[in-house]
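Right, one structure below, let's go through it.
One protein chain omitted, others in place.
Here is subunit A:
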Amino acid sequence: MSEYNFAYLDEQTKRMIRRAILKGLAIPGYQVPFASREMPMPYGWGTGGVQVSAATLTPDDTFKVIDQGADDTTNAVSIRKFFEKTGGVAVTERTAEATVIQTRHRIPEEPLKEGQVLVYQVPIPEPLRFLEPSEVETRKMHALEEYGLMHVKLYEDISRHGHISTAYAYPVKVEGRYVMDPSPIPKFDNPKMEMAAIQLFGAGREQRIYALPPHTQVVSLDFEDHPFDPSKAAHPCDMCGAGDSYLDEVIVDDRGGRMFVCSDTDYCRARREAGHRGRLAAEEMA
């Protein structure tokens, strides 16, 4: 580990990122520009999250990485090993034991506590980007609190599909001021964003950092007659039987067979260890 500066990045870069994080926390939901560095992994693999984690980690931390809820995917494993090697930090797969959790596209099922930090990897930080391609314009729209276009988009969803069809990266309004992209988490996770932990968002390619302090008001945009619905697949988990967790659908054969399983692997494992069994768990054991 002596070949690397602690947590890979040089000190001046970390100071720049740290200043951006502090301003992000002071202006919840506002996207702070930062001078994103090239990291030893491709854009789209979480370079923003990695830079925020590098600026946040201390040697005393226990680090967890999830990719769509799973600790054991390529992306999660490689980022975890990266900070094991360059920072010498302890790592874990258990949500409750982690002090810093880097995530791609999920919030853990287990409620996060004070003292924990959740770092999101963000591909497109600007919630208005697909409606207005110009950065100059979207910045002006945020400055003027001009968010009518976003409601038009949700309204068009309703007129076309009968309901708001946006299922992930569902836009939220923070403390009644900034409309924010929660990163591509399922809308099922949106209500969890009012939590006791600090949430930091890093977009490497787009060079933006934003943040939510604990206990910050985060409201999913909706209409009075079409209230926000944090829906999920109407099944229990086939492995652990949980009825309250977000599920992945897995195709198991070429005859239409399928199963539903918790996307949060740590939550599912902990439940199975506690003796909970789902529909297909017995076959799994055999």
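Convention: a residue touches a chain if its C-beta (ideal position, glycine included) is under 8 Å from a C-beta of that chain, and two chains touch if they have at least 3 such contacts; residues count from 1.
We take it that contacts and distances are computed from a predicted model.
One subunit of the complex is not drawn; among "Signal transduction histidine kinase", "ABC transporter ATP-binding protein", "Transcriptional regulator" or "Alkylphosphonate utilization protein PhnH", its UniProt record names it "Alkylphosphonate utilization protein PhnH". Touch with the chain that is not drawn comes from one residue among A:Thr58, A:Ser165 or A:Ser231, which is A:Thr58.
From the set A:Pro28, A:Pro108, A:Pro171 or A:Gly278, the residue in touch with the chain omitted from the display is A:Pro28, counting the whole complex. Interface residues of subunit A facing the missing partner chain: 5-7, 11-12, 14-16, 18-28, 30, 32-33, 55-60, 114, 139-140, 142-144, 175, 177-178, 196, 198, 211-217.
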